[in-house]
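For this view, one protein chain was removed and the others were kept in their places.
For clarity, chains are labelled A, B and C in written order, and residue numbers in each chain start from 1.
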Amino acid sequence: MFASKKDSALLDWLEERFTIKEELEKNTTKKMVPPHINWLYCLGGLSLTIFIIQVVTGVFLMMYYKPTPELAYGSIEFIVKEVPYGWLIQRVHSIGANTMIILVMAHMVRVLFYNAYQKPRELHWISGIFLFGLTLITSFTGYLLPWTQLSYWGATVGTNMPGSAPIIGEWMVRMSRGSEQVSGVTLTRFFALHVVVLPAMISAFAGWHFVMIRRTGVAGPF
Amino acid sequence: MFASKKDSALLDWLEERFTIKEELEKNTTKKMVPPHINWLYCLGGLSLTIFIIQVVTGVFLMMYYKPTPELAYGSIEFIVKEVPYGWLIQRVHSIGANTMIILVMAHMVRVLFYNAYQKPRELHWISGIFLFGLTLITSFTGYLLPWTQLSYWGATVGTNMPGSAPIIGEWMVRMSRGSEQVSGVTLTRFFALHVVVLPAMISAFAGWHFVMIRRTGVAGPF
Amino acid sequence: MVDGTIDSDALSKRRKFIKGLIGFFGIATVAGVTYPFVRYLQPIKQQEGEGRVEIAEADLPPGKAVLINYKGNPAVVINTGGGYIALTAVCPHLGCIVKWQEEEGILFCPCHAGKFDTDGNVLAGPPPRPLEKFPVRVAGGKVILGGV
Partner (left out) sequence: MVDGTIDSDALSKRRKFIKGLIGFFGIATVAGVTYPFVRYLQPIKQQEGEGRVEIAEADLPPGKAVLINYKGNPAVVINTGGGYIALTAVCPHLGCIVKWQEEEGILFCPCHAGKFDTDGNVLAGPPPRPLEKFPVRVAGGKVILGGV
């Protein structure tokens, strides 16, 4: 950056109050990127980028989406056909979901092959596992929302899975559906998880993930 | 805390990887609370507590709520009358909204009377103003969701307000409604703002607010 | 390196040019990404709200009124007995929709109890100005607003 007079005045103002200069230098201007970094180290950051795109496009889809069995499909059709650029936002959101899963998996493969999950980065890997699981569940819950035949049976099969667990399996199936079979209650429930609970959890785990990587530095060289 | 063997083993494990002991001591065990603190200093923390309660109860209300003009009121009636403890969660959320506004305002009055907004805490006050505004807008958008006569006309009057602004006023009215008059589009739009956009913005501003207060310490003694 | 020396004037010019280029493409990108989102949020023009509205005279007996969508905004058409009158239904106070009260022969705004007579004049309440009137004509058993 070309430090202009204006920049330093603002910085001085902030420094006087919060003494952030040292912190700022350590984390930005004087932060050293190790020389062994290659483009495979981008995969985590790309996952975050896609996540942000998903949040933004998701919020815009919510502006017209109606989470009821009677209106869900029609409201998405309305977005795609009637709302200006609705087709674009819907398409980006739908492709983004698949892309995000691929990027997260690629990121995990990179970490695995570089042995980057080893000490001192065990917790990075564990939080990453949670992030991967949350990404999958978010995609799964989002898949039901258009309420098509495919998404209906997808949700039926998916929510049936915990039923294999002993003792609490049946209970988990019923809690995840909110009814005996996949129904309108399942739809609003999945909607709430998809638009609030899961994104909030992903943000929290991702924040934890990033703070740790700053603390320990990236792995390598190998 | 009674430091048990287990505690220190975990702490050592974390210390070895993240060197957090110093940070942790500075911010928790060795953090000094100034002696001039009185119960009026609780108001900010109480606002946060209510906000968390609102997020949790709000997520649970979303599990059954349907943001369409035809079904909105009925779905809330269903929550209150049919869903176990739905009346409790709905009541807490509705009373919580009013309580939060009162607490935020009381917090602001305290800061104002103690001159705590003065240097070096100008940004605390400014972020607080944003938090106050966001709290009001969140309550306002939530007020439409039951789609009663009161909430319908409340939204009509509220969205009419920016119309007084010169030049872009009319445009702002139409953008906030998503239609010429308050309609089903307004409902889904307010819903998206109420459950995702505004809570996310409040969280972000609150985080900023708290980091700053840790940086400068609480104001006083006076 | 006498040959390789770049005079500082040229360097500064080049830097300015590159900065401008980056700025231009930056702004273009931001605008290009923002535009669809803004358009997405804009109200969708409803076809039925445009232009000409026709109401069958049989649907509007004396003393009754109907709420219609006229040029994208709600309007009320009243049969006063002595003729048809069309007024905007949007209260000039805070934008609520006025309702026809047959018994009293007035238009009533539910938000702050504004009252209007059949000519749109304010009888009571906070409205700052009368309701706008639209020309109406009757042809072929139909009450017609707008169009020609």
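One rule holds in what follows: a contact is a pair of C-beta atoms (placed from the backbone, for glycine too) under 8 Å apart; a residue touches a chain by one contact, two chains touch by 3 or more.
The structure displayed is predicted, hence computed values, not measured ones.
Considering the entire complex, the omitted chain makes contact with A, B.
Of A:H107, A:R177 or A:H194, it is A:R177 that touches the chain left out of the display. Of the listed residues B:I89, B:V111 or B:L144, the one in contact with the hidden chain in the full complex is B:I89.
Summarising the interface, chain A meets the missing chain with residues 149, 153, 156-157, 159-160, 163, 173-175, 177-181, 185, 189. As for the chain not pictured, it touches chain B at residues 56, 60, 63, 82-86, 88-89.
The working rule: only the chains that are shown with their structure count from here on.
Per-chain CA centroids place chain A at a distance of 39 Å from chain C. Chain A and chain B have Cα centroids separated by 22 Å. As a whole-number value, the distance joining the C-alpha centres of chain B and chain C reads 33 Å. Each of residues 178, 185, 189 in chain B touches at least two other chains. Touching of two or more other chains is recorded for residues 41-42, 44 of chain C.
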